[in-house]
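One chain of protein is taken out of this complex; the other chains stay put.
Chains: A, B and C, in written order; residue numbering restarts at 1 for each.
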Amino acid sequence: MSLWGGAFLQPSDDDLKALNDSLRFDKRMYRQDIDGSIAYAQAIRDAGILDAKEAITLIQGLKQVLQEIESGSFFFVAGDEDIHTAVERRLTEIVGAVGGKLHTGRSRNDQVATDFRLWVMKTIETLNDLLKTTQEALIEQAEQHTETLMAGYTHLQPAQPITVAHWLMSYFWMLQRDRERLRDARKRTSFSPLGSGALAGTPLAIDRVKLANNLGFTHVSMNSLDAVSDRDFVAETLFTLAMTGVHLSRFAEDVIIFSNPNFGYIRLNDRYSTGSSLMPQKRNADPMELARGKAGRLIGNLTGLLATLKGLPTSYNKDLQEDKEALFDSVDTLSALLPVLIAVIKTLTFNTERLTASLTQDMLATDLADYLVNKGLPFREAHHIVGRVVRYASDNGLEMSQLPLEFLSDQSALFTEDVRQVFDFKQSVAKRATLGGTAPSAVNQQIETAKETLQNT
Amino acid sequence: MSLWGGAFLQPSDDDLKALNDSLRFDKRMYRQDIDGSIAYAQAIRDAGILDAKEAITLIQGLKQVLQEIESGSFFFVAGDEDIHTAVERRLTEIVGAVGGKLHTGRSRNDQVATDFRLWVMKTIETLNDLLKTTQEALIEQAEQHTETLMAGYTHLQPAQPITVAHWLMSYFWMLQRDRERLRDARKRTSFSPLGSGALAGTPLAIDRVKLANNLGFTHVSMNSLDAVSDRDFVAETLFTLAMTGVHLSRFAEDVIIFSNPNFGYIRLNDRYSTGSSLMPQKRNADPMELARGKAGRLIGNLTGLLATLKGLPTSYNKDLQEDKEALFDSVDTLSALLPVLIAVIKTLTFNTERLTASLTQDMLATDLADYLVNKGLPFREAHHIVGRVVRYASDNGLEMSQLPLEFLSDQSALFTEDVRQVFDFKQSVAKRATLGGTAPSAVNQQIETAKETLQNT
Amino acid sequence: MSLWGGAFLQPSDDDLKALNDSLRFDKRMYRQDIDGSIAYAQAIRDAGILDAKEAITLIQGLKQVLQEIESGSFFFVAGDEDIHTAVERRLTEIVGAVGGKLHTGRSRNDQVATDFRLWVMKTIETLNDLLKTTQEALIEQAEQHTETLMAGYTHLQPAQPITVAHWLMSYFWMLQRDRERLRDARKRTSFSPLGSGALAGTPLAIDRVKLANNLGFTHVSMNSLDAVSDRDFVAETLFTLAMTGVHLSRFAEDVIIFSNPNFGYIRLNDRYSTGSSLMPQKRNADPMELARGKAGRLIGNLTGLLATLKGLPTSYNKDLQEDKEALFDSVDTLSALLPVLIAVIKTLTFNTERLTASLTQDMLATDLADYLVNKGLPFREAHHIVGRVVRYASDNGLEMSQLPLEFLSDQSALFTEDVRQVFDFKQSVAKRATLGGTAPSAVNQQIETAKETLQNT
Partner (left out) sequence: MSLWGGAFLQPSDDDLKALNDSLRFDKRMYRQDIDGSIAYAQAIRDAGILDAKEAITLIQGLKQVLQEIESGSFFFVAGDEDIHTAVERRLTEIVGAVGGKLHTGRSRNDQVATDFRLWVMKTIETLNDLLKTTQEALIEQAEQHTETLMAGYTHLQPAQPITVAHWLMSYFWMLQRDRERLRDARKRTSFSPLGSGALAGTPLAIDRVKLANNLGFTHVSMNSLDAVSDRDFVAETLFTLAMTGVHLSRFAEDVIIFSNPNFGYIRLNDRYSTGSSLMPQKRNADPMELARGKAGRLIGNLTGLLATLKGLPTSYNKDLQEDKEALFDSVDTLSALLPVLIAVIKTLTFNTERLTASLTQDMLATDLADYLVNKGLPFREAHHIVGRVVRYASDNGLEMSQLPLEFLSDQSALFTEDVRQVFDFKQSVAKRATLGGTAPSAVNQQIETAKETLQNT
């Protein structure tokens, strides 16, 4: 019989039970539920609801339940509609009627919200660590390639030469923002709803601040109606994870394209490529395709929860039970994805021959314009002149460096013999040495800053 | 060792396996996979790839695999990365090397697409039946209440009296459109991709049309690149289910509001109400709140898949593996929800006392305007006059029928003694007898049409 | 003063007006509004509400309003909160008090729904034509390239040789499904809500079927509550357009990748490429990037509307006013995009040299496996053997055709001199001649079917 059944004559319908019951997915919060109950037992002992002995009995009972669950000797029974009733049911089996006192002044509404927040706070730490390890892997690879040149792209068209390290580090900063967003989301998760009752607050003289601190919360909620229905922390975490998914999808897209044989810049380790049942020569970047594809799912989980929350009436509504599966799925998705991506990054190899071959002189067009600008020509004019030069070279199947000086000086008298120095990829890169630029010197500085950032965040 | 491992020296990484493997969710397509393989064995026998004996061996082996799965004697082993490899692995254990011939000219790409389409076609039938039963429940209730009056709302403000049956039947037509959309989605699912190979078509002389028909498809795909990557049928089905979810969420919202005690129009059966752990008097419409909330999840599943599909390069990409979990989740959601909703509808009771009390004379304002219009006043003028009458009545705490005739005739000389007849809710309803109107006569006709529609669709 | 102001003492707030007023975007439905009013005037004349002269006056007045709008001599005035009030206001200025009769028995609720459905029905035709033209452009290009070979990809890894026409035609079928979805959406749009009143139906003896047919609707709505709040047709159209956007985004991705210089398969016409302000050599496929990016917006418009509809109470709610801007935006997006894409497709040029160079012998691995299969080896074994061959060739920097026969026959005794015939791309393609395959013969048949399809749909 369910805990709330007192007022009903008929048992609830089986189909309804199947629809209602959340044990299937919320059982993973068992530890948070027990931690919350232990802290709550202490709080209502302090408030005079339990005497010292009752409190000890309950706490020892709860610890036994925890031990049973973790050792695998705990069995769910029919009627355990969620992890909260399961724990309380077993507790009462162990400690007897005093188990019925634990719920005094507490509602499923504030209990569930507390458990879930604790779970999210812990999970954010875990994801933060995974992301940090991903960042470290990027730095590790970048340090090997601060001088390796490659074509830099905009619009997937070769634009200017860059360093491989610069490309790798661009993803470092995306993940850094993701971690900062996670930290901010955690900050707003760390508000204890415990002591809000079902909706109106508790009539017990509970010290909510002490109770919150005992559980690791930094703040307490200030309004009980809000406390039992606030799922902003779920939506915000889902958003952060969707954003992370988008970043990983962009990295994945790059790796997929760069490991296409026409590029051939990158080779995934055999362990992270898969073949085809029909085409044995294929080296499919499956994990990267999954990384790209799963961004969709992360976006969908966010969208779904926001739509669920939209238009809900005041305070707790059962619709809110939809909060967990979406988040669990997003967390599981990234928890499965990131270890693979870390391994992929660590074992990426770069084909320097192909990278070098990717550099073509038209990628120095900007440098050629800069040459004219340095000689005093306004940039816009330089730009138009170089545009004509590029087209001429292209139309005649020549490299720009093969164009006769006479042709160039016909275009602008500012072109003189020293123009030859422009056609050097290494120098082109080295020039972009300002903060955030692609020059090895700037990239080394970038990597230093990245390392400091990792230490401090 | 995985089936595609021939070209690789190192085993794939465990984390990657966990990420890649789809057995966890695609095993529910075991029957479609086996059906597809049986039909394919026949097709390649007809094409001369298998001799008659080999074909029989394979088909009998496949039937044994099916029997093992359905009887629970089938065990998955490490290396079964998806249902397709699991079935083929077991088949080869049973029939020996000839099992390796089944895959001739077939790719995982066309195999998976075939299995999934078959599964979707079957599932659409199941959902169609559930929706039809929901519609029947609505009709059943409506037939009890073709003459029961209630307040009709727009903007959740009482507007005009309607019949309860009319309200119930409004949901019938929403579900009817959903079923028609499902039927259209099924029509576009019923294209067989089998015989498309990995991407370029099959070199075997397979009769694709016969093969398709054997499997229950009505059409064959016309382009192999499209065939292996077309997931429109998934997105379209997800859209249809999201739309259904939206309709159910609207019904849920009505039921939740109408069963609030301030309304009290509706009482959910005890079996479909739940209490509160702290407030035993509550009669929460939990299944309706879940119905409302789960619309979000259905929307999220659709959004997620569309985002996954967006920007994919030509032909098959591993991202497409993300198609199944979203659809399985939407299907499971509605499969869990609809039986409960059907039971809720069948056991709904209406509180006629409260429904009658919901009818207030200001809901006859339109009828009063119609009265003036019938006497020749342009509608806009009638409207303004009645507006003043309503406000006067409201300001003076009077029902409109209590206003002295002198007052009314001061507003318009057209008001005469016969205005008293306007203040009759039953007559107000009876007047709206045009097709689709709320009059009992029109609603009876509507129900008849609904029944015919059910028989024909 | 607004038309509904009679019951209010204070004018509505300016900010509210700005929020409420929909004239800004709904004015584009002026023709549908006037058409609807003309038909409605005829219907209420037939129902005896208007005499023949009044009806003529109203209809002539409405035609004058239309003429004024189309000639640019119509001016909106303060108080025109939407196109419906603007038209009615001007009508009344022209025809006097009889203008106030037009609204008899009609509500803004059924009027707006009618206008919007008419607009959607017309717009679907327009989009259908644009999509058809896009399909024709694909066929036109495909016909030039039924024998041009290129690498076919899965996972963006070269897999098997295909024909360019086959690649182009894969998009034909996606758009075909989109058009069929549009047709189905139109079918469900073609239900006239006119005569549903505000929510409860009309008390007038209107022949709703005749009225519907006069306006071009094929059906009438069967339930007035549903009729005034059904926005399925908007959501379904938005879904269809989002799906189209996804298809175009895939085509765009291909074109962007294929026009990257490392591929160089495709060259966009100068008119449809853009340069860079800093890098004059760039040939950015801007329209394709926009096509890819705008798929997001189309998905967002769909998601947004579904979230808006979720959980709405019975019948009309003002939330429904949010239906139009989303659809207008999706329609405008595709209306701007498709003409550019059509031009892009028509002017695409293919670099046959680069396409030929894209064909590498490892793409014949499947053919090599087929060779062994044809000699009786089960496919799975053939697959493993060829896997070893591919790796050996790759490790030794050799083409497969350069491998000595001794090496091959060491792998399998089935390899004999005739294996040389396998290494022919043209033959590889020609073999895939089954329906939907990439062989020129099959592609020609595909194109024929496509042309017939265009004629019939």
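Going forward, contacts are C-beta pairs under 8 Å (C-beta built on N, C-alpha and C of every residue); 3 or more make two chains touch, one makes a residue touch a chain.
Worth saying up front: this structure is predicted, and the values here are computed from it rather than measured.
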_From the list C:51, C:270, C:353 or C:410, pick the residue that touches the absent chain._
C:270
*Which listed residue, C:38, C:326, C:345 or C:390, touches the chain dropped from view?*
C:326
*Taking the entire complex into account, which one of A:84, A:117, A:155 or A:324 touches the absent chain?*
A:155
*With the full complex in mind, choose from A:69, A:309, A:368 or A:400 the residue touching the hidden chain.*
A:309
*Residues belonging to chain A that touch the chain removed from view*: 3-7, 49, 92, 97-105, 109, 152-156, 159-162, 166-167, 169-174, 177, 180-181, 184, 188, 195-206, 208-209, 220-228, 230, 232, 235-236, 239, 242-243, 245-246, 249-250, 252-254, 257, 292, 295-296, 299, 302-303, 306-307, 309-318, 366-367, 370, 373, 378-381, 383-388, 390-391, 429, 431-439, 442, 446, 449-450
*Interface residues of chain B (partner: the chain not displayed)*: 154-160, 256-257, 260-263, 275-286, 289, 303, 306-307, 310-312, 358, 360, 362-363, 365-366, 369, 383-384, 386-387, 390, 394
*Using the touch rule from the top, list residues of chain C that touch the missing partner.*
2-13, 15-16, 18-20, 103, 107-108, 197-198, 269-281, 284, 286-287, 289-290, 292-310, 317-322, 325-326, 336-337, 339-340, 343
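As a working rule, only the chains that are shown with their structure count from here on.
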*asked:* Counting only Cα atoms for the centres, state how far chain A is from chain C in Å.
replied: 33
*In chain A, what residues contact two or more other chains?*
275-281, 284, 286, 289, 303, 306-307, 310
